[in-house]
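Mind looking over this structure? Questions follow.
Yeah, one chain of the complex is gone here, protein chain that is, but the others are all in their spots.
Labels run A, B and C following the written order; every chain starts at residue 1.
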Amino acid sequence: MLNVSIIGASGYSGAELAKLIASHPNFNLKGCYVSQQSLDKGKLLSDLYPEHSGLLDLELLPLCNESYVQIAQSSDYVCLCTDHKVSVELAPKFLDLGVKVFDLSGGFRLASASQYEQYYGFSHNHQTLLDSAAYGLVEWNKANIAKAKLVAVAGCYPTAALNALKPLKQSGLLADSQIIINAVSGVTGAGRKAAINTQFCEVSLAPYGLFNHRHGPEITQYLDHPILFTPHLGNFSRGILETIYVRLADNVTENDVTQAYQTLADEPLIRLKGRVLPSIKSVAGTPYVDIGWQQQGQQLIVVVAIDNLLKGAAGQALQCMNIASGFNATLGLKD
Amino acid sequence: MLNVSIIGASGYSGAELAKLIASHPNFNLKGCYVSQQSLDKGKLLSDLYPEHSGLLDLELLPLCNESYVQIAQSSDYVCLCTDHKVSVELAPKFLDLGVKVFDLSGGFRLASASQYEQYYGFSHNHQTLLDSAAYGLVEWNKANIAKAKLVAVAGCYPTAALNALKPLKQSGLLADSQIIINAVSGVTGAGRKAAINTQFCEVSLAPYGLFNHRHGPEITQYLDHPILFTPHLGNFSRGILETIYVRLADNVTENDVTQAYQTLADEPLIRLKGRVLPSIKSVAGTPYVDIGWQQQGQQLIVVVAIDNLLKGAAGQALQCMNIASGFNATLGLKD
Amino acid sequence: MLNVSIIGASGYSGAELAKLIASHPNFNLKGCYVSQQSLDKGKLLSDLYPEHSGLLDLELLPLCNESYVQIAQSSDYVCLCTDHKVSVELAPKFLDLGVKVFDLSGGFRLASASQYEQYYGFSHNHQTLLDSAAYGLVEWNKANIAKAKLVAVAGCYPTAALNALKPLKQSGLLADSQIIINAVSGVTGAGRKAAINTQFCEVSLAPYGLFNHRHGPEITQYLDHPILFTPHLGNFSRGILETIYVRLADNVTENDVTQAYQTLADEPLIRLKGRVLPSIKSVAGTPYVDIGWQQQGQQLIVVVAIDNLLKGAAGQALQCMNIASGFNATLGLKD
Partner (left out) sequence: MLNVSIIGASGYSGAELAKLIASHPNFNLKGCYVSQQSLDKGKLLSDLYPEHSGLLDLELLPLCNESYVQIAQSSDYVCLCTDHKVSVELAPKFLDLGVKVFDLSGGFRLASASQYEQYYGFSHNHQTLLDSAAYGLVEWNKANIAKAKLVAVAGCYPTAALNALKPLKQSGLLADSQIIINAVSGVTGAGRKAAINTQFCEVSLAPYGLFNHRHGPEITQYLDHPILFTPHLGNFSRGILETIYVRLADNVTENDVTQAYQTLADEPLIRLKGRVLPSIKSVAGTPYVDIGWQQQGQQLIVVVAIDNLLKGAAGQALQCMNIASGFNATLGLKD
C-alpha cells in the first residue's frame, strides 16, 4: 500500500479524490489537511460530505509549518487540491522533502513563468519546476507522468477540449482558422465556498470569463492551434459539456475524421460515440470522456463531455498516481 | 402617490417588495437602503436583480444615523426587510419620527417580550410595541392592520398554516390533539447571503429546526391550538408547501370541513381547491394561498401552498400597506 | 374589447398567450380550443395550469368542422398555437372567413414553399400566403405587422438571434465569414407532451438538431448572412441563451458596435447591457430581450437571452396583436 496525503481535502475535488483513494485497493488515505483558517476543529471529512459517511470518517487536520516534514515522511504522494497560489508555494516544499507531488491546480500547467503574470496575476518564481513538471493529461503524456516528480494534473475544460481536438490536430485535419470552444460547467467547478454567485437561487446558465479564462492558454499551449474559449456556468452540480466548432482542412472526409478519433480507441476512459452526441447526464458521476461529432462539408462540430470532478480533476489525478505507481491507469476508477 | 422607503432592499423579500411598489399605481418607491457594511457603492438594485432592469434602476443607499430623519420626512411608509434584531432597533426610531412601519421580520410578531428571550435569543425591550403592533395576517386582521402604526407582517410558514387551520379552529372542528405541520420551503426563504448550506451544490431536501423553529410559537399563538411544526429546506427557489395532519372532533363530516373553508371563499387571494391538492408549481410567482384537503374518518390532511416571497412576505406586506391606505387590498398584486 | 380565440390553448405557448390575453385591458379571451383527440372533456384550462386558477377557468373546447365559422364570427383575431402542419391547414380557413390570424408556428415564416419540403418535410401549398404573411419580429417589421391579415410570429431562437445580429448587419459591421450561434433553450421549448426525452429524469444539457434545425434558415433569411446555428436543450423550464461568435469587418471599433446597438435603444423590450452579459435568470418570466457583448480585436461575442414563451412566443404574439390593433405594442406586457 502506498500512502497518500491530500492538502485541501474539504473542497469538492479534494473530497472526491479522498473518496477514490479511500476505496482504492493499493492506496491508503494517510491524512486530509485543510488550511488552519478554514479548520473547524474536530470535524470529520464525512461531516462535510455525509454521503461518504463510513468511508471518510477521518478528522480534518490543520496544515501548519510542522506538518510538512511529518506529511513527507509518512506519505508516498502528496496531492494538492489547493488554490494555484497555495500550490505554487507548497509544491517546492514537498518536492524538497522528497515526496512526489500531484497538483490539481493550475499552478504548474503553463510552460513559462511569464504567462502566470498575464493569466493568473502573480509572479511565478519556479521556472525550473514548470520545466520539469509533467502535464497530467493521461491519454497524451503517460511516459512523462510515469517518471515526473511533479505532475500538473490537466485542467477540467482542457481535458475535455484536448481529447476532442488533439486527434484532429495530430492527423493534420485542421484548417488554420480559429477553433471555437463553447463550454458549460457544473457549479462544483467553482469550488466549495460561501459565495453569492453560486448560491442556489442565483445560479443560472450564463457565460463568464470571456477572452481571458485561464484554461484558454492551457488549451492553446497543448494543442498548438488558435482557439477561442468561452466558458459558461450551468445550473447543474457536476459535468462539463463543450460544443466545439472546427474548420477542417480542404478535402478532409468523414472517414478521415473517424480515422483520427480511432487513435483514441484503445484508451480505456475515452468513449467514442460517433454521430451520437453526449450530454451532461451521460458522463456525470463517471470517469469517462465522451466524444461525438457531426460534419457538414468542411464544418465539423465536436461535442465532448466529462465529469469535471472525475476525469476533470480527481479521477485524472488518480490515473496519474496509478501510472506513477506502475498500476493499471484505471485501477480504482473502472472495473 | 404615497412614498415608500425600504430598508434591507437587497435581500430577496426586499427586492420583491421594491418590484411590487415600483409597479404599483399609487405607491412611489422613494428609497432603497442597505446597511453600510453591505453597501457596494454606486450599485443599483437592478445590478443585483438584472431581471428587474429598467424597473429597479435605483441606487442602493447606505443606512446611517443621518438617514432616519430624511427617510421619515420623505416617506409615508417605511418597510423593514431586515433581520429581526435590526427591525427591533429601527422600528421605534421610525415610529418616533411619525412614519408608519411595516416590518417583514419576526421582531414584533410574538405577544410577549419574554418569548423573544426563548425563541429568538435576545432581550426585547419594547413590550409596548408588541402590544400595539398589528399582526399582518391579512385575511384575519384587516381592521387592526388598517389603523396600526406598526404592522408585523406575518411569517411565511404561519401565513400558510394559519389560513389552512383557522377556519377549522373557528368552526370548532378540531379535536384537542396536536396538529402536525410538515413544511417545505424554497431556498429564497433562507435569505440572500453567501453561505455554504445554501450553495447550489449543497442544497437538498432536508429537515431543520426541529422542535424549535421561531415560526412554531407564532402559529400556536394565533391558532390557539397545540401544533408540532417541522420545516424542511427544498431544492427549489420559491414556494412553501405544508402538509398538515389534523384530527377532527367526533362526528365532524366532510361537509362540515367544506363549510368551514367557505368562510374564506370571498378572500381574493385564497384559492380553495377542495380535493385537488396544491403543489409548489401552482403558487410560485403568484400572490395566492392554495388550500386543498382530503378526509378519512376523523383524519384530515390539509395541503396548503404559497409563494414565500409574495403571500409569505412582500405580497402580504403590500396588502397591509394597501389596507392601511384605504386601497383595495390586492391593488398591484392581482388585476 | 377585441375578441381573441386561441387554437392549441393547452400547450405551453397557448396557455401563456391565454394568460396574457385574459389579463389584457383591451382583449377578451373568447375561446380556448384543442384538437378533439387531445380533449379531456369538461377540463378547464386552469386544471392543466393550476397556477392560473381564477384567471383561466375556461373550458377547453374541441376544434371541429363546425367550429370554424363560429370562431370566425365571434373573434376579431385567431391565434394558432398549433404544430406547423396544423397551422398551414387552419390559417387559410380562418383567413377565408375574414378573421386575422396570428400564427405562432413555423408554418408561414419562410419565404418559399420549396424550403418547407427541405426543412419541414412536407409540401406547402400556400405560396401566396407565404408572400403576404408579415414576419412577426416586432422590432424590425412593425409596418407590415400592422396591416397584414396573417402574421407569422417569429421563432424563439430567431427572435433572440436576429435582434442580436441585425443591428450589426444593418450597420455594415460584419465580416463575410459565417457567424456561429450556440443556443440553449429551456424545456418548455419542446412543447407540453408526454415524451421520454423531456421526462424530468432524462433532461440534461445536450445539443440536438445539428446542421438542420428549422430555425437555421429562418435566421439566415432575415439576416441575409451565413450562420451556423446549434441548439441545445438545457435543464431549466423557460428561457433561451445564445452565445454568438461574430467576426467583425476590418477596423470596426468597440464604439462602432455600441453605435450599432444604439439603433435599438428606443425599443421598449430591448435591454442593452453593454459589457454585462445576460443569463437565463435575467430574462425568465420577463418580456425582454437582453443583449450584452464583449470584443477583442475583430472578434465579437454577443450574448442574448429571452424567455422563450414570452418574447419567444406568446409575448411577441401579443405585441403583434397590439400593433395590429393600434395599441401600444407593449400593452399588457409591461407597465
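Convention: contacts are C-beta pairs under 8 Å (C-beta built on N, C-alpha and C of every residue); 3 or more make two chains touch, one makes a residue touch a chain.
None of these values were measured; they are calculated from a predicted model.
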**Report entry** Partner chains on view for the chain not depicted
**Finding:** A, B, C
Query - Full-complex contact with the absent chain, from B:Q70, B:Q221 or B:Q294 - result: B:Q294
Query raised in the report: Of the residues listed, B:A146, B:I180, B:A194 or B:A249, which one is in contact with the missing chain?
Result: B:I180
Requested in this report: Would you mind spotting which of B:S38, B:S123, B:N235 or B:T258 touches the chain that isn't drawn?
Outcome: B:N235
Query - Selected from A:G31, A:P207 or A:P278 as touching the chain missing from the view - result: A:P278
Requested in this report: Spell out, residue by residue, where the missing chain touches subunit B.
Outcome: 180, 182, 184, 202, 204-208, 210-211, 228, 230, 232, 234-236, 239, 241, 243, 245, 277-282, 284, 294, 296, 299, 301, 303
Query raised in the report: Going by the touch rule given at the top, which residues of subunit C touch the chain that is not shown?
Result: 12, 186-188, 192-196, 198-203, 235, 237
Query raised in the report: On subunit A, what residues meet the omitted chain?
Result: 23, 50-51, 53-54, 271, 273, 276, 278-279, 281-286, 288, 290, 335
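FYI, only the chains that are shown with their structure count from here on.
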**Report entry** Set of chains whose contacts include both subunit C and subunit B
**Finding:** A
Report summary line: With centres defined as CA means, the chain nearest the overall centre is C
Report summary line: For the copies subunit A and subunit B, the interface residues, called same if over half of the numbers are used by both and different if under half, are same
Requested in this report: Could you tell me which chain lies farthest from subunit C when each chain's centre is the average position of its Cα atoms?
Outcome: A
Report summary line: When centres are defined as mean Cα positions, the distance from subunit B to subunit C in whole Å is 37
Query raised in the report: How many angstrom lie between the CA centroids of subunit A and subunit B, rounded to a whole number?
Result: 45
Requested in this report: Would you give the residues of subunit C that are in contact with at least 2 other chains, written as numbers and ranges?
Outcome: 278-279, 281-282, 284
